[in-house]
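Handing you a structure now.
Every protein chain of the complex appears in place save one, which is left out.
Each chain carries a letter (A and B) given by its place in the written order, and its residues are counted from 1.
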Amino acid sequence: MPVLQNIVVAIRSDGDIVSARQQGRSLAAAIGFTATDATLIATAISELARNILMYAGQGEVMMHRAEISHRKGIVIGARDSGPGIRSIEDVLRDGYSTSGGLGLGLPGVKRLMDEFAIESQLGQGTMVTVKKWLK
Amino acid sequence: MSSNKRSAIQEQRTAAQSTELLQELVAHLRQNRTQLREEWANRITEARLLTAMTKDELFAEATSVYDNYVEALATGTFEALQSYARNLSERIIPRGVETHEVVGIVLLLRDVLARSLFAKYQGDFTMLNRILDAYEPAANRIANTVAVGFVQERERVIRQQQEAIRELSTPVLQVRERLLILPIIGVIDAQRARQLTEQLLRGIRMNRAKVVVIDITGVAAMDATVANHLVQTVEASRLLGATVIVTGLSPEIAQTIVTIGVDLGKMNTVGDLQGGIEQAERLLGYKVVPVADTASS
Partner (left out) sequence: MEVPILKQGRFLIATIQAALSDADLLQLRRALIDKVIHFRSNGVIIDVTALDVMDSFATRTLRDITNMIRLRGADTVIVGIQPEVAFAMVQLGLTMEGVATALDLEEGLEHLQQRAAGKI
């Protein structure tokens, strides 16, 4: 599967969050996503990038176009070497995502995208991978 | 030499032989192109496949399928065949060609070619076996590639058509200035609900609507996911400064909404569409005058 346009954005300051979501939106538009879906993708990136900044201090957001059996889409990875997540179950439970902003908003990000995966090791870091496919 | 190394070499040798054999059979198929293609076209007609096409069209398509088939055998790669299959599907689907026809003609071609190989190598049984061993996996892969390409294209077309139908069947109506009505009828699935939300929000912005009446009288049932979408639609509309009135809420749907944890008291609901419109007009500051009071001339 050819990987085209792999973009990596270092997240070290809040300006990088803006940069990451703007690049995400451009990539989404280039892949052919509608304005609505591009906004969903940009919003998800914003949340993931902010999590990195808030909980790990720094990390990176990677994004690229994906194509599997003629299905086209976007893959986004948010990675950090921060403290890791103690209980993934807790963090994925709804109620952690409401506008109070408590917690990581991950259930919300999951709703925005088609596929969601998370790996985390205490003391080592966290990797969140999300995908969205063209309808 | 270790046995691993020996079997690796053996594998390489078998692969090389296979390629050689395929090249030999490709040469045979190219040499006999004219009569094999004709035989195949006849078998297609006999089997009453591709009846939507004229004889000339059939011949033209048969020629390019044949050539692409042999090319795939020759190169051992299938990307070109995949794009060809997609192009072919794009052309013939609007003509009404069905999946079983496409699968049918490819299998017929496989058979016609196999028989021709039998005929050529029947004198040398060992050789025939080796040729068939090389041919069969490749032929099956070709049949699969073409069939899958066709089915995917067909599914894409169906999706497009469904989308178009959905768009047509969910009009957002501007009834008065600043008032929109969205009557929802029939079965809604998550995708349609999502599309409705998008259309409504765009409508609110375009029409500068302050009140929206969503009428779900015509909706028989709603699962939790769709009920959730309805609630989200109400919330999103509010973000655009519009008030939403939901009318025609059946007891069952009301129950579903309560079950997903939404406080129905927070939602603006009215029994029927007429009542909803009246309340909307009140919210907008229109004076609601009963028909009997209007001046008669």
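Here is the rule we go by: contacts are C-beta pairs under 8 Å (C-beta built on N, C-alpha and C of every residue); 3 or more make two chains touch, one makes a residue touch a chain.
Here the structure is a predicted model, which means the values were calculated and not measured.
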Out of B:Leu240, B:Ala254 or B:Met267, which touches the unshown chain? B:Leu240
Note that chain B touches the chain not displayed via residues 197-198, 201-202, 204-205, 208, 210, 232-233, 235-242
Chain A residues touching the omitted chain (full complex): 14-15, 17-18, 21-22, 25, 35-36, 38-40, 42-43, 46-47, 50, 94, 97-101, 105, 107-109, 111-112
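The rule we apply is simple: only the chains that are shown with their structure count from here on.
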Using the touch definition from the top, list the residues of chain B that touch chain A in their complex. 86, 152, 159, 163, 198
Okay, in this complex, where on chain A does chain B touch? 36, 69-70, 135
